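Removed: one protein chain of the complex. Kept in place: all other protein chains.
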Amino acid sequence: MRTGRFSKPAPEIAQRYGESVSFDWRLYRYDIAGSIAHAAALTQEGIITADERQKIENELRAIEREIESDKFEWDQSLEDVHMNIEATLTKRIGTVGGKLHTARSRNDQVALDLRLYVKAELADGGRRLRLLQTAVLDFAEQHSDVVMPGYTHLQRAQPITFAHYLLGQIEAFERDAERLRDCLTRTDVLPLGSGALAGSTVVLDRELIARKLDFVRVSQNSMDAVSDRDFVCEFLFCLAMIGLHLSRLSEDLIIWSTSEFGFLEFSDTFATGSSLMPQKKNPTWPS
Amino acid sequence: MRTGRFSKPAPEIAQRYGESVSFDWRLYRYDIAGSIAHAAALTQEGIITADERQKIENELRAIEREIESDKFEWDQSLEDVHMNIEATLTKRIGTVGGKLHTARSRNDQVALDLRLYVKAELADGGRRLRLLQTAVLDFAEQHSDVVMPGYTHLQRAQPITFAHYLLGQIEAFERDAERLRDCLTRTDVLPLGSGALAGSTVVLDRELIARKLDFVRVSQNSMDAVSDRDFVCEFLFCLAMIGLHLSRLSEDLIIWSTSEFGFLEFSDTFATGSSLMPQKKNPTWPS
Amino acid sequence: MRTGRFSKPAPEIAQRYGESVSFDWRLYRYDIAGSIAHAAALTQEGIITADERQKIENELRAIEREIESDKFEWDQSLEDVHMNIEATLTKRIGTVGGKLHTARSRNDQVALDLRLYVKAELADGGRRLRLLQTAVLDFAEQHSDVVMPGYTHLQRAQPITFAHYLLGQIEAFERDAERLRDCLTRTDVLPLGSGALAGSTVVLDRELIARKLDFVRVSQNSMDAVSDRDFVCEFLFCLAMIGLHLSRLSEDLIIWSTSEFGFLEFSDTFATGSSLMPQKKNPTWPS
Partner (left out) sequence: MRTGRFSKPAPEIAQRYGESVSFDWRLYRYDIAGSIAHAAALTQEGIITADERQKIENELRAIEREIESDKFEWDQSLEDVHMNIEATLTKRIGTVGGKLHTARSRNDQVALDLRLYVKAELADGGRRLRLLQTAVLDFAEQHSDVVMPGYTHLQRAQPITFAHYLLGQIEAFERDAERLRDCLTRTDVLPLGSGALAGSTVVLDRELIARKLDFVRVSQNSMDAVSDRDFVCEFLFCLAMIGLHLSRLSEDLIIWSTSEFGFLEFSDTFATGSSLMPQKKNPTWPS
């Protein structure tokens, strides 16, 4: 953000380098939810009136609907999702919109948005893992009488049942689900109230904000709260492990679907063909 | 691509997983250039007539202009940039469009497009490095009388001139430029004519195609040519090294622009401010 | 391991490629503990007698002492830590040593050893983190009256106390400790009894083995148990996060110890000098 002390406008190239709204617009829902909760706390402290709060909330909801129906105009010169929404709010409802920034910095605001975003993604990932486990379990039940070779080093080792193999995959996905839950515990911490790094002289009821945004805990140290991105690293690690397990399962199925192994055939709906060789059917990937 | 042997359409989720046009549309210019060169070789072999070739080229140029003016309709169900362009071509000029796929597979087509793309990016990267080196050199000349401490472990070690420091940066960028040139040598190889993996029974004049597309060499082994992506890895490595050198230079400048070091000040046009602290000026990054 | 069906000995180069004892010898303590617990379960099933078990345990303890006093002869041609110990045992106490391999494969044996090893490392890492947190806390208490600038983008932002900064570091290390505990939960699973991949026809009391080796759970699927290395990935991720936090703290202290910042000075006992510049003192790293 460029305010006050700058005599020259940023040139277009510096703007393009500094902006993040081209990707952080995805956080809009969480940014708006955070602002609404923050407004509630500001009202409680008497910094804004109940009327002002209502005005803010109504307009933020309107902006949210515009974004969702793709009618909102994002402005790169306003750098990020936070400034885009706040500037639009202030333009529409006047200076009361600006009061929303009281006792808040973009540093704790982006930390908040990112935590809300990762929390939502963690929940979604957990749901998808459960669906996958159920599908694999159903598949195992449908083929519970299939006996096949078990392999080590891709050499036949001992007979197994196909269901035994599939249940082993479910175990791996269960660990993935556990990891997502553990990651949630560390993500589920409200950072708002940390200011730029040193907190705020205006003390708001952080427990109230946490309740409104469904956080289990509030952060204990403002410098840690604005700089902590551990939860993002941990979420990415969880995704990498899920990807690894999916890749292993996929490779097994692809090898077993070769004409040489011939253990299974992919449904036409999940295979692709070849532009040169009309007799071909490829698993999952265009050639 | 799904043709011939499939009884069921791919469900939307499989389509979304298998498609690449949402990102490989960027290759359109190279795909079209490759098709025009391929058409010339087909004409030489008498597979298409000179008239057909002209028709193909005219329509491909028209498609290119539509894409550039954002009027082309990309269709995800056609999977990739190649099929999107070819299908549109055939719809517009009839079966002659389909003849273009003679003696060509999507495997050698994408290998070609990607090489043309990386060649263009390598040239662009080289130009930008030269501009950067010139700017750093000008900067060194303007400040040729500035003496400053040289640091090891961030502790003052020996006096240096600022120009000495800057000339050292130019050396690093020169190695980056050399690496880009070496990478170009290995990228500058025509893969077309390799078919899906085993070449084609229709033998075209590959040297002609190479000349038209400005390739220095033609590939020697069809299996290697369709699978080789070394040049992409190498290009990414070159970019990583450039990034590392830019990051080192930037970090030095940022440390030297602190109020504690106070060696330099960023122009207002390349700094940002703070939402909470109006007195602040931050180098290159929003807070 | 090469037994039975091979007509030719492995050449030296294949042996060197295939061997792991040059690094997996580190698992010896866990390999021996696992064998002693396994022997107890074999005794319970009547596969070995109480006398045989005693003989095995005594000799394994003797081997352990030899390894610890660096008197054990490791043989690369025996490939790994498991075969080295088992072959020595059998050479010394005869065929009863060989009975130890009943109902066990190297696949579940190495999975067991590795889990015991990571469990020990996790506990050790937790202890060290606690020591570090305590040291940082003591440091914060000793300097509780020190006020300093807080920085964003390395530009002075707001005043903070040094203790505030240090307490923020403790929060990060606390998350690291939590992650180690979560990783332990997923590591603390006995894989023994899984055989090569499909379990064993000889069924041992796995709960007994788990109790003897202090495992909380036993694995549920033999194919998953022999192939699961998630706990290793997760442990490495935990270490990477700890490294990142230590690196951030170190970089802050190094910047603050420059003559330009001048906030602190490293003790002579933790600094190094320069071979060319006798006046210099460098933090933590030789020049």
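Details
The chains carry the letters A, B and C, assigned in the order they are written, with residues numbered from 1 in each.
Basically, contacts are C-beta pairs under 8 Å (C-beta built on N, C-alpha and C of every residue); 3 or more make two chains touch, one makes a residue touch a chain.
Remember, it's a predicted structure, so these values are computed and weren't measured experimentally.
Across the entire complex, the residue among A:Arg29, A:His143, A:Lys212 or A:Lys280 in touch with the chain not shown is A:Lys280.
When the missing chain is restored to the complex, the residue among B:Glu19, B:Glu86, B:Asp228 or B:Glu260 that touches it is B:Asp228. For the options C:Ala14, C:Leu208 or C:Leu236, the residue in contact with the chain missing from this view is C:Ala14.
From the set B:Ala62, B:Leu137, B:Leu154 or B:Ala172, the residue in touch with the chain omitted from the display is B:Ala172, counting the whole complex. Residues 107, 150, 152, 157-160, 164-165, 167-172, 175, 178-179, 182, 185-186, 195-198, 219-224, 227-228, 230, 233-234, 237, 241, 244 of chain B touch the missing chain (whole complex, contact as defined above). Of the residues in chain C, those that touch the hidden partner chain are 1-11, 14, 17-18, 20, 79-80, 83, 101, 105-107, 195-196, 267-281, 284-287. In the full complex, the hidden chain is touched by chain A at residues 152-158, 254-255, 257-262, 274, 277, 280-283, 285, 287.
Note that in this section only the chains that are shown with their structure count from here on.
A summary of chain positions shows that the Cα centroid lying nearest the centre of all protein Cα atoms is that of chain A. A straight line joining the Cα centres of chain A and chain C is 32 Å long. Each chain gets one centre point, the mean of its Cα atoms, and the points for chain A and chain B are 29 Å apart.
Multi-chain contact residues of chain A, defined as those touching 2 or more other chains: 107, 195-196.
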